[in-house]
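One protein chain omitted, others in place.
As written, the chain order gives the labels A and B, with residue 1 at the start of each chain.
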Amino acid sequence: MDSGRLAEIWSNIARIRPLILHLSNFVVMNEQAHVALAIGASPLMTLHPDEVAELTAISQAVVINIGTPTDEGMTAMREAGVAAAAYGRLLLLDPVGYGASALRTSLVDDLLSTSRPKVIKGNHGELAGLAGRGGSVRGVDSVGATDAASDCRTVADQYGALTIATGPVDYVSDGGTTVAVHGGVEMLTRLTGTGCWLGSVVVACILAAGNEVEGAVAALVAYGIAAEKAHGRAGSAGVASFRSAFIDALGSLEPSDFADAPKRIVPS
Amino acid sequence: MDSGRLAEIWSNIARIRPLILHLSNFVVMNEQAHVALAIGASPLMTLHPDEVAELTAISQAVVINIGTPTDEGMTAMREAGVAAAAYGRLLLLDPVGYGASALRTSLVDDLLSTSRPKVIKGNHGELAGLAGRGGSVRGVDSVGATDAASDCRTVADQYGALTIATGPVDYVSDGGTTVAVHGGVEMLTRLTGTGCWLGSVVVACILAAGNEVEGAVAALVAYGIAAEKAHGRAGSAGVASFRSAFIDALGSLEPSDFADAPKRIVPS
Partner (left out) sequence: MDSGRLAEIWSNIARIRPLILHLSNFVVMNEQAHVALAIGASPLMTLHPDEVAELTAISQAVVINIGTPTDEGMTAMREAGVAAAAYGRLLLLDPVGYGASALRTSLVDDLLSTSRPKVIKGNHGELAGLAGRGGSVRGVDSVGATDAASDCRTVADQYGALTIATGPVDYVSDGGTTVAVHGGVEMLTRLTGTGCWLGSVVVACILAAGNEVEGAVAALVAYGIAAEKAHGRAGSAGVASFRSAFIDALGSLEPSDFADAPKRIVPS
């Protein structure tokens, strides 16, 4: 992918203004909505089973993030998965804390088998768990996953889903091809929810690209570029200033920002 | 209303420090509390039916915002409506996403008939739905409402409630008189929840004014002025910087900021 194509995908988001239904967690819901709006998408949020089918029908994509499960919310997630399949909507699953509790593990396993999400996005530890290599999560944080590219490919293959593994290096795999995306700054790990927000950016980019791999790669590239711009502008002030600067940057990337983007993408 | 009266209403908020009970949505709850505190009110938040009557009794006003309905929260909203009527507390209803799902539509219709809110505040699309002209919402965002002033008047008349329609131009109507309030910046639509936060500002201003129309107009005028100040200070940096600057501005408006305010208010 050249820089022109990446910039085109990014600017397409605001042009198509996709309506993205979110069933997300209480910690990140506010900032995830801010991020989705900032990049030009239109976020819609619910956790109620009784409106999930209707809201899925009017949306272009659905993001399910299990970070703070409730009984009602889990029912809504199952309904959303079924509705997304029924209406052919792009469904992304973010298995937050997979492996940290039996509740999360069984919810995710259930959603994977009944909803067949088109995209799975997790950190290295969560993907290690999904790939059948447990023991790499600490709460909702990833620790010491040593073979992220391979886990990413395994999960993609196992679930027939485009899979994104986030970490110091990000990976995208459709089972066949696996690509590493470099970039970003360490400070992203000192802000809660940046992995969760990314879910919204990924589906927006896939819709804007009309292609899953290209969209996912564009999202990761843009995320890294925005993080680096934000770090340059506000990183020295601290994490909260960086947070604002990062959302600012996501909302104002220009085509020229993608000039060096292709070298961030490395076949794996 | 002259600028002195508008400034007086605004500064009265901090003097009377109204306790405002919120039953609000998960996306905006944090920032809505920040905004309420910033302008000098005292926010209190719950979604539990069993404490709603007691908390209504100690509050001066109740804001119900249905943005992320849960079964328990909807029960609490119904209880809050009943309690507000019983205790004579100022009740504002924000029908987020009215028309987007049967669940939201029936909840709002139910609250309107059983609680008789004194104030209804929605975007142009939601008010078009309430006025019986559907099809103007897209998720929780308004699209293409063409007759907002008339819808605002219709809803006010239909429900016997002061009605506020937010959009590129805002309208306030008590059924008899309808007023347009100009101001604000387009960037407000790129921040999630700014319409929701306004609900808290409106009830605070109504309590501070001791008059519904004057309070609602003062709230809309102040909101527009604060948004313009924030845009001047931080708009070029991006949406998150604008967000901070907007809350900063709401928390520090001075009487002199209202100097040009009267010309923003136009009979409709």
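FYI, contacts are C-beta pairs under 8 Å (C-beta built on N, C-alpha and C of every residue); 3 or more make two chains touch, one makes a residue touch a chain.
Note that this is a predicted model, so its numbers are computed, not measured.
The residue from B:Glu51, B:Asp109, B:Glu186 or B:Asp260 that touches the chain not shown here is B:Glu51.
Within the set B:Leu103, B:Ile206 or B:Ile247, the residue that contacts the chain not displayed is B:Ile247. The missing chain lies against chain A, touching residues 25-31, 67-71, 97, 100-104, 138-141, 190-193, 237-241, 243-244. Mapped onto chain B, the footprint of the missing chain covers residues 19, 21, 26, 29-30, 33-34, 37-38, 42-48, 50-51, 54-55, 58-59, 70, 72, 243-249, 251-252.
Just so we're on the same page, only the chains that are shown with their structure count from here on.
Look at where the CA atoms of chain A average out and do the same for chain B: the two points lie 33 Å apart.
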